[in-house]
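Yeah, one chain of the complex is gone here, protein chain that is, but the others are all in their spots.
For subunit A:
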Amino acid sequence: MSLVNPTSRSKASSKPSARHAETARTYAHPLPIIFPEPTYTFLGLSLTRPLNPHCTALLDPITRSAWVANSGDATILWQRGFFGKGDLSRSEPSWLARQINARKMKGKGLTSEEITAKRRAERKQFKLDRAKAMAAAAAEAEVAFKEEGRVIAPGIAPDGTRIIPSAATWKPTSISVPSEESPPDTPDELQEEIEPIQDLEHLQLSLQEAFFLVWALDCLTVLHPETNEPLTLAEIWNAFQNAHTSSLAPQLALPPPRFDNPFLVSYIAYHHYRSLGWVVKSGVKFCVDYLLYKRGPVFQHAEFAIVVIPVYEDPQDQANSPFKLQNAEPFTWSWLSTINRVNSQVQKTLVLSYITIPAESRVPSKVLSSPACFAHYSVREVVLRRFIPARMRD
């Protein structure tokens, strides 16, 4: 590579700067609590109080999550820290916007789902065109061989140019989209637009996100689904640990004390990475437990994929356990290679996160009555990368 040529712009700054500035402004705060610039200081301590949005959520035991119905709270929690996910959308709640868009049938301001759908439709069209071109070229070669006995390379025209489209050179042909040719507004359409659409979407917080907001940041109140009374921290602690029991109402009684409760194990991983500054989201689309984003999903794709592996300090506890924790048994090599391959293909680094579960014989189980028990667990990370000796020498 020539040293004379200037280096190309990095991918991070290839976004147009106006949009970049706008997202930086919208998502400026990394947490729901804002610490304003100190206006008064006394002996070096700021006297201005942090701004706490005090959001509320409803506990839903059937889906094992907390629902934020108020759209103001939902926007705050999404924009300051990317907490939660719209239950009918890919990330932030955008269902109402999509329905209004669909009604107006205008292409302006597409939501992320619509952009993805458009890209997928174009890619599908490209694949069809390519398949057709390959079939035609092969048929032409067959005919040439049969009639004249000469062999022509399929896919290369007589003047040497490629006739099979490649991803770089293919352009979408203008497909007549029915919406663009719709007739001018009829009286029926005007009547429809007057009736507003009811927003049927809510922001859903997983139990780990909800507990982090309640306990670590103290900016969320969780309400009982039937009485709408705010739950105390002790009730939330019990209800979240009892969430794995399939019941239609939240179980507020103290659960039988077990260090390997699935909520505790997954919460420890979540809390560990959140408190280090990462934005932690669900990784089910890549066969892992969590994805770590440096700033947030709107900025860059996730760099790390976390697999949570619980390790029992005492094997007896595992034998007596009423829970069958995922990944507590040793991985097979084929399964580990599969997950690693899936994630390397999307340029994510696989991190195995070992959570050590303390032994019941060593630690008294009464520590489980409060979050102070977290001090007895530990988290260790192992980064996995595939090593190819033949190719990794350049």
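Keep this in mind: a residue touches a chain if its C-beta (ideal position, glycine included) is under 8 Å from a C-beta of that chain, and two chains touch if they have at least 3 such contacts; residues count from 1.
Everything below uses one rule, namely that contacts and distances are computed from a predicted model.
Here one chain is missing from view; checked against "2Fe-2S ferredoxin-type domain-containing protein", "T-complex protein 1 subunit beta", "Serine/threonine-protein phosphatase" or "tRNA-splicing endonuclease subunit Sen15 domain-containing protein", UniProt names that protein "tRNA-splicing endonuclease subunit Sen15 domain-containing protein". If you put the hidden chain back, the residue from A:R103, A:K285, A:H301 or A:R386 that touches it is A:K285. In the complete complex, the hidden chain is touched by one of A:A24, A:A69 or A:A375, namely A:A69. If you put the hidden chain back, the residue from A:L43, A:L248, A:L276 or A:I388 that touches it is A:L248. Across the interface with the omitted chain, subunit A contributes residues 60, 62-65, 67, 69, 84-89, 95, 121, 124, 127-128, 131, 199-202, 204-207, 209, 225, 244, 246-248, 262, 281-282, 284-285, 324, 326.
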